[in-house]
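For this depiction, one protein chain was excluded, whereas all remaining protein chains were kept in their positions.
A, B and C label the chains in the order they appear, each numbered from 1.
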Amino acid sequence: MQEHTEDRPTFTFQPSMEDHSEGDEKSIIVELVKVTKIYPPDVVALRNVSFTARKGEIVFLTGASGAGKTTLLKLLCRLERPTKGLIEIGGNDLNKLNSNATQKLRQRIGVAYQDFRLLPRQSVYQNIAMAMEVQFKNKKEIKQRVLELLEKLSLSEKIHKPAGKLSRGEQQRVAIARAAANVPPLILADEPTGNLDPQTTSQVMDLFHELNESGSAIIIATHDKSIYQGTHHQQFELQQGELQRVNS
Amino acid sequence: MQEHTEDRPTFTFQPSMEDHSEGDEKSIIVELVKVTKIYPPDVVALRNVSFTARKGEIVFLTGASGAGKTTLLKLLCRLERPTKGLIEIGGNDLNKLNSNATQKLRQRIGVAYQDFRLLPRQSVYQNIAMAMEVQFKNKKEIKQRVLELLEKLSLSEKIHKPAGKLSRGEQQRVAIARAAANVPPLILADEPTGNLDPQTTSQVMDLFHELNESGSAIIIATHDKSIYQGTHHQQFELQQGELQRVNS
Amino acid sequence: MRLLTFIFTQTGRNVLQSWGLQLMTLLTVTLSVLIFSFFYLIYVNMVQTGVRLGEELRLIVYLDSGLTADEQILFTKKVESFSKVDKVVFITPDEAFAQLRDQLGNDRDVLEDLDSSFLPYSVEIYPHKDLKNLSRIKDFSDYLENLPGTAKVQYGHGWVERFEYFTKLLRFIVIISGSLLILTTMFMVSNTLRLSLYARQKELKVLRYLGATNSYIKGPVLIEGFLLGFVGAGIGLLSLFSLFQWIKSHFAGPSLVNLFKLNFLPWSHCTAILLCSVLLCVLGSLLSIRKFLKI
Partner (left out) sequence: MRLLTFIFTQTGRNVLQSWGLQLMTLLTVTLSVLIFSFFYLIYVNMVQTGVRLGEELRLIVYLDSGLTADEQILFTKKVESFSKVDKVVFITPDEAFAQLRDQLGNDRDVLEDLDSSFLPYSVEIYPHKDLKNLSRIKDFSDYLENLPGTAKVQYGHGWVERFEYFTKLLRFIVIISGSLLILTTMFMVSNTLRLSLYARQKELKVLRYLGATNSYIKGPVLIEGFLLGFVGAGIGLLSLFSLFQWIKSHFAGPSLVNLFKLNFLPWSHCTAILLCSVLLCVLGSLLSIRKFLKI
């Protein structure tokens, strides 16, 4: 990685990074200030959303279908640009990133998309390994991590099957494994348990909690009450594009 | 339709068709006898599954991720062929249907796929209308039915948007609307509420109950306890390819 | 009736929806037909010119000066009876002298002050078409050489050889480039069909899932294939015709009209090209969706 140090973005937070304050205020990882997103011509997906997530937090995002959850997550990994407002991740203003800096940022965000976005002809292994390959991790490390993740999500049997030939629930878990592969400082999971039965759901949540303990901030958009009810984690609700805090 | 009468398959049950017995035994619509499905080379998705569904019934199919629910539904609409065993729909042995008879059969089964299978560039209207167009319904009838369905699923606003630009939950509802468009005698819904919030879920379930009352048999594969708990409907569970009845 | 209406509506919708791709496919077909028929046109004209040139070929037999008039006529008869001969012309020294003058063109001044008497009697022999081949002509010439009364047989060795060589080379080049082109064209059209397939396979699959019958799917594809082949080949042939007219008007060399008379392809050939194009496009389209009918 050393030859890349010079073009590494200023966004350099890492799970192992020490909190800069060590006080009761943890460092801010995601910050949205009055963000509005309008899909042309007139679909207002987000309206004046302000929102903060800190290092090591788990945040749940709920809301009716079409409320704007996916849009919010897409803004964070810069798949969409806000119409108005400021988005900062790890202190970097997303509006000011160039192409390569965006990619470096994305390497530090693990995303489990609602529609998975796997490569159907590639094997499960290859799909997960890809996320680590783009960061030039070495082969041994990749293999070890992939096997470990598949074990945790009970997918070991499917390792060499093409992703397109898995059941939807299996695909969903592969998408989650891919998001978690690099132990990134920020994980976005969009409806990660929509196709999963209760038992598999708890496996996935265990993985998230584990990642969280190792320092990752996790934002989960979900309709599944069972995964957030009765927890102490922050919970926000989107209502027709407007964000409201549910508990604290 | 009259010029097609001669090549209409012998499978001619319709929602309005009278029960042939009028007794306590309703007519059988779906019958599986000792069906085994092995995906080459060695994935046993279903093992000796026998199962019957009757006219006007709602059947819930549960089971862990990868248990074989989708496979079972695919066998019913002949997207996959069984490795062993007999499948009859409306009294027709699926193994004996030719290409055109298969298509006629599919016209009488509404399927909401787990991965939706919408056309992303076509409008919501067009996506739903397609299902009726292949049956040569007339334009007015199509328009009326599509508007009615969109109304019921609170998608009226999105009618002219391309399906690819909807949120996942909206897409899921479009897929359900498409399956219901022709008021088919048999509806297969694969995880129909995986991306939906509780309120939208109940809209969808209302639609299913309505269809059921007008005579359609409905088979729903799901992980969502809220939609089947406390109902009197039949419920089956798949465990690693083996089917078990949960209640009666 | 409803089926037909639906099929036409569907075709119209498809064409409108993916007009970019459709235009590209059309352009491909047009270019292919244009290139193919262009080469075919060249080939046809070449063959015609060859035939015209070949018609000018003749052998000249100079007769022994000692031959009497009767013997001369006998000789002519003999050659005429030979089945491989089209026409035999008896030529007196006067006629030969006039011919030579024509042949010498601007050099004819050298013949001034001379009279025809130094030239022998001769016989011009126009061989049968199927004899117009270098080696056969040679054999025939040898045969004539040995006839009694022959002083000398002469024909345009150099000219025949050159002509043979040149047409052989040209035909070769046209055939090679033609086959290269046909290969390329087929490759191209099938590529383009594959491309438009990629764009539509999702739609075709979904239609099958929804229970669309074979005819519902085949209909629009068939009509599209037909239109594609017809319009494509039509435009291609029309472009070729304009091009041809332009070349012709541009290169109307009056002095050469006879040798290089350019002809357009006859109607029957145009029609054949059109039909082939339509057939290929329809077949190609049907083949490309065949696998979807198995879903």
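Keep in mind that, in the parts below, a residue touches a chain if its C-beta (ideal position, glycine included) is under 8 Å from a C-beta of that chain, and two chains touch if they have at least 3 such contacts.
These figures come from a predicted structure and were not determined experimentally.
Which chains here would be touched by the one that got left out?
Listed by label, the shown chains it touches are A, C.
Of the residues A:Ser50, A:Asn100, A:Ser214 or A:Gln239, which one touches the chain left out of the display?
Considering the complete complex, A:Asn100 is the one touching the chain left out.
Of C:Ile73, C:Ile176, C:Leu238 or C:Ala272, which residue touches the hidden chain?
In the complete complex, the chain left out is touched by residue C:Ile176.
Which residue, C:Lys138, C:Lys168 or C:Lys291, contacts the hidden chain when the whole complex is considered?
Hidden-chain contact among the options goes to C:Lys168.
Kindly note down the residues of chain A that lie in touch with the hidden chain.
1, 3, 77, 79, 99-100, 103-109, 111, 113, 117-119, 121-122, 130-131, 133-136, 178
Residues of chain C in contact with the chain that isn't shown?
The list for chain C reads 24, 27-28, 31-32, 34-35, 38-39, 42, 62, 100, 103, 105-107, 109-110, 112-114, 118-119, 152, 154, 157-158, 161-162, 165-166, 168-169, 172-173, 176-177, 180-181, 183-185, 187-188, 191-192, 194-195, 198-199, 243, 247, 250-251, 253, 255-256, 259-260.
Simple rule for what comes next: only the chains that are shown with their structure count from here on.
Which chain's mean C-alpha position is nearest the mean C-alpha position of the whole protein set?
So the chain sitting closest to the middle is B.
Using C-alpha centroids, which chain lies at the maximum separation from chain C?
The most remote chain is A.
On a C-alpha centroid basis, what's the spacing between chain A and chain B, in Å?
From the centre of chain A to the centre of chain B is 33 Å.
Would you kindly tell me how far, in whole Å, the mean C-alpha position of chain C lies from that of chain A?
Taking the average C-alpha coordinate of chain A and of chain C, the gap between them is 68 Å.
Determine the centre-to-centre distance between chain B and chain C, using the mean Cα coordinates as centres, and give it in whole Å.
62
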